[in-house]
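All protein chains but one are shown in place.
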């Protein structure tokens, strides 16, 4: 049994890691780290785990933790992981960081968008961007994985094949994304109260959201050119789910079949990316609770644009599920182990 | 007291007309038309009106109705109003049509997008597109008003000043719109059941939604050129509200203050259009139940685009409220009579 | 114009007072008191009021306020009003207290259930319990009104006629109540976050909720005997609305018609209490945004019990609307002034 430690186990992403890892046959959670709830039984914070998890919450002493476990998940605020990780730790344990600390290769870009000094830039090069479908081979060898953001995963997987194959003018990409409220975290803020979110919708972080440079960087690798794009996130009154609607101008006339072939080329063998049938739009209800991403597209001949769409569960494929998928790759487990649950509907 | 008749009084838009007109001091509802509920007390269909409305539902005999009332609202499926209206009727009564029948000036465009033959094209020219803030003077003189669509109202009012003043490249306009579920109507369909809509989000009508040509036509008038654009509607798990996020490339370098001045030029004196303060994004919760449209914008210097945003209540400013506003103009009432309610939150 | 001051204007009940009073033709709000937002424009806290309210939030200096206005609404935590009110103030202004401070006549009971010392017991006797339908005449003469609780109003109005007419065994009363989340207030607590409340339901305060003695006292007056009962509140994933389902054993065989006559005797002339038609169950959707209470009952011959049901909007008839109704009575306005809005659906 692989021994696992989680730092930030009482946030929504951390709790989702717990949910998934409990049903994973090859691992054992040894450390429920939560600075806010030290000494409190984990199942009092998340009562769904009553009589399932007996452990108490521990602190976030990563140095000690590194000695005890084979892999550490950090589901922590920006800057935490970068401020803690050392070469010593990485020789003792693997790290899968769910924060943004090691996602962006250009440290200046990171520091500008996150407005924070990077405390361990020396590990940025080594860190593997853990989008399994794209970087599978590197993940397998990694000591340190930067688990992608939720919006990012959905955006990239929706657009990637067309960037890679050069079908779209990358200077025209616009991503309009919508997220359930668990993406806003479990902090006690007036703006996230039930009565403030329910029966409403809003854009936020317009032109300034931090997932923008992450998407630009990864799509840039695919396209082989620098990309600047618009990314607008929105808050939706639902618990889980991200829906991406992306737009770009086609570089040449293409048929539905040609574009479909491009998506299939990249995703046909991917268990967790489902290219839907013609004219079927992705919906978050069909992926809830699962690691699937549903993608599809629609060509608009009137405007010569293509509309690319994707849907995933922000806590699973957008966070904890992808982290588990990365762990499976890193430890040589079946890639889908612990992630076989069928999407739950309704 | 002006006498009012409503055809289609038991749909959501019709019921909203009833709600607003009951609190309107200058009118009296004489006819609750509803083909599906003939002879049934209206307050049994909408029990919020128990002990408030005593009338029974009547049929949709517009000819008879025209003789009895001063104005008819048709909140009916596409094609109904066009198939009924006659010169005789228009000499007896005014008509405010909440369907799309008279919104689009080019009958071929109408017939292509709606896939229906137009039964009275002779009235299309006369019909006034009832977007009060833009066509106020014509509405005052109109016999037949084409009340704008919900998505359309929100989209046009968000973008109009920049088209009118030539600040944006109209070939780059992309509109990503999100709507509450009352926009889908009160028909009994599996797709609109609580468990299907709740906890989910989806795009629909991608590249083919019928509000597209209506937006293109009206923005085209403003810009003085033919416009083709992308419009993508989405279904959101909330009852009311439309949120529009629109994108376009700027034609030249502009500052926040310059764009703000353009919005203010058109909307400063408009009671129902509120240009929000800098960096405040429109949210549907702040306009619920009211006739307000909140708009704002954000310039993205990185991509040279502008993001335009708008929020309204699809049943009020997006349907019944705007229809009442049109009626007020047509009968010389105070424009805001019956529409003074403060948005209801939460 | 009657001058109004509100202490606690930025809670949900305070904001609802603002919403209702803005549309009230005889009053003018002079003071938006909010300790948390002093100097902040009120319309920045509640953006639905952008361009409608220009005032800034003020402090909670009731002594000063009493000199400036004709009536003060205190929508404040328990203990505040009792700790501030003086004979001087009451000679200068009227007070409508939306907290529980003056609802319970027995100060020991108050101090026990609220676990707080009552700072001005000398005013308890004078204070009128502002359930307008029952204490209308006393309210008209009052200087100090104790505005009833939300659960309380719904519970009492559902059961009152049967207690008053002696039809039920008061030792058997059980009240199972359900409330929307705005009843929990606007404080930033994890338990009230969207993701915690949405898609869930729970009982809370079982056997210990503070509205219990208030209901017992008032129903006791009606029945002419001391009453002990069970009251269980529940949290429901919706913004507004209280639904009460109450049970009691009938003292004798009665027909539907006999019980209906008893309800009608008390409520037939009441504008805001609607006794529904036979077999129609109250639903919160039909009273949302309005001052109505819908009530009905069902006799169970198998168990010799009667099920009594009521629905209201907790922020209107359950708080701010009833406070306005009280104000109207106190100042000789039309009782329904400012409360004429039709319930908003959907």
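As written, the chains take the letters A, B and C, and residue 1 is the first residue of each chain.
Everything below uses one rule, namely that contacts are C-beta pairs under 8 Å (C-beta built on N, C-alpha and C of every residue); 3 or more make two chains touch, one makes a residue touch a chain.
Since the structure is predicted, the reported quantities are computational estimates derived from the model, not experimental observations.
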Check your understanding: With respect to the chain omitted from the figure, which of A:225, A:258 or A:340 is a touching residue?
Key -> A:340
Revision key, fill the gap. Cross-chain touch to the chain not pictured, restricted to C:136, C:164 or C:234, is C:234
Review point. Pick from B:189, B:265 or B:278: which residue touches the chain that isn't shown?
Key: B:189
Point to revise | Contacting the left-out chain in the complete assembly, out of A:118, A:202 or A:285 | key: A:285
Point to revise | Contact footprint on chain A, counting only the chain that is left out | key: 12, 15, 18-19, 22-23, 46-52, 182, 199, 239-240, 274, 276, 280, 283, 285-290, 294, 340-346
Point to revise | On chain C, residues whose C-beta touches the chain left out of the figure | key: 174, 176, 178, 180, 195-196, 198-204, 206-207, 228-230, 232, 234, 236-241, 243, 245, 247, 281-285, 288, 298-300, 302-303, 305, 307, 309, 311, 346
Exercise for review: Would you write out the residues of chain B that touch the absent chain, in ascending order?
Suggested key: 12, 181-182, 186, 188-190, 192-199, 237-239
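To be clear about the criterion, only the chains that are shown with their structure count from here on.
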Point to revise | Most distant chain from chain A, judged by the mean position of its C-alpha atoms | key: C
Exercise for review: Express in whole angstrom the distance between the two chain centres, defined as the mean CA positions of chain A and chain B.
Suggested key: 38
Review point. Hey, how far is the Cα centre of chain B from the one of chain C, in Å?
Key: 36
Exercise for review: Starting from the mean Cα coordinates of chain A and chain C, work out the distance between those two points in Å.
Suggested key: 46
Exercise for review: Mind pulling the residue numbers of chain C that touch at least two other chains?
Suggested key: 12, 182, 199, 239
